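Shown here: the complex without one of its protein chains, the others still in place.
== chain A ==
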Amino acid sequence: MQILINGKTVTAQEGETILKIAERIGYSIPTLCYADGAKHKSSCMVCAVKNTQNGQIIPSCSTVATDGMQLDTESDEIQQIRLMSLELLLSDHRADCEAPCSMVCPKGLDVERMLSFYDAEDYQAAYDVIAGAFQLPEVGCDSCKAPCEKACRRGTVDEPVAIRKIIHEVVDLFADKTDLGGKDKFNIDKKLFQSKLGRFSDDEKERLKETVTTKSSCLHCACSGKSDCKLREYSSAAGIKRTRYGLSSTLPVMQKEHVTGNLWFEQAKCVRCGLCVYNSTNGFTFKDRGFGMQVVIPTENKGNVSEKLAQLCPSGALYFSTKTPVEK
């Protein structure tokens, strides 16, 4: 059968989705709730295209082509719809892609990364991160007014992490050693989209104060799943700076739940695409409906899911981490 995509005639196979056909002829369409080869149900609408015959906006990832179909996958209208669906998802996505402390460090030190090694008591690695950013033995903090500590989210809960003190502590541990080998030079790409967590509510502050008890008291705001986050990738590509809609979510912010093996789940980052639900048997499931709908993993079901699910997650909600649990 023949269909028309952006004015071009294409021959399509029976049962082929619009997404596949468009990709085949070189149009790229973003997708979040779709993963090749996995069970899925259209929900995110980031892959929206327009059927120009009836004016309907349809998800290309699950709509099967029918003979004579005429589609638009590129126009401003479509781009605008995709942009809005991203913005809406982001308005319900309470997460910091990068930790505020790292973002403001004038020396480019990834403070959160350093602290995560420190909390894991891997002081060597923590030292390497510091050495990668500072001209040791001169500690960069000595002449600095410590915007990191002002930006620290822990500070809005109770006390900010004593970042400078910890840096000194780590540096002092290795003070008498000279050559330490490889330095960890790691730069945050500040051009990428930065999701923002927003303010904590009083209840959230209370909960975090009680539950997050790391050695440094760091909340570890930076997203552990950021490296393969499609949400961030598309938001960067679409040039989104911040969402135009007030940020609010019903999900528990910064609640990091251990699932199985190295698999972790952070609900507040979930975009409710359902990929982990549809691709596990008696594992992840939906709870409630509407805006308050959540994806949950009941404790009894944790043994039923595979670590591989992390690869399906389009946001940083499901991720691998070898870090020790930060939450009890």
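What we mean here is this: a contact is a pair of C-beta atoms (placed from the backbone, for glycine too) under 8 Å apart; a residue touches a chain by one contact, two chains touch by 3 or more; residues count from 1.
Here is the rule we go by: contacts and distances are computed from a predicted model.
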- Name under which UniProt lists the unshown chain, selected from "Alpha-D-ribose 1-methylphosphonate 5-phosphate C-P lyase", "Oligopeptide transport ATP-binding protein OppD", "ABC transporter domain-containing protein" or "Formate dehydrogenase beta subunit": "Formate dehydrogenase beta subunit"
- Which of A:Lys145, A:Lys191, A:Lys241 or A:Arg289 sits in contact with the chain that's absent? A:Arg289
- Note on the structure: From A:Val10, A:Ile29, A:Cys44 or A:Val253, the answer for touching the chain not displayed is A:Cys44
- Provide the residue numbers of chain A that touch the chain removed from this figure. 41-46, 48, 57-59, 62-64, 66, 81, 84-85, 88-89, 91-92, 244-246, 248, 271-272, 274, 277, 280-293, 296, 298, 300-301
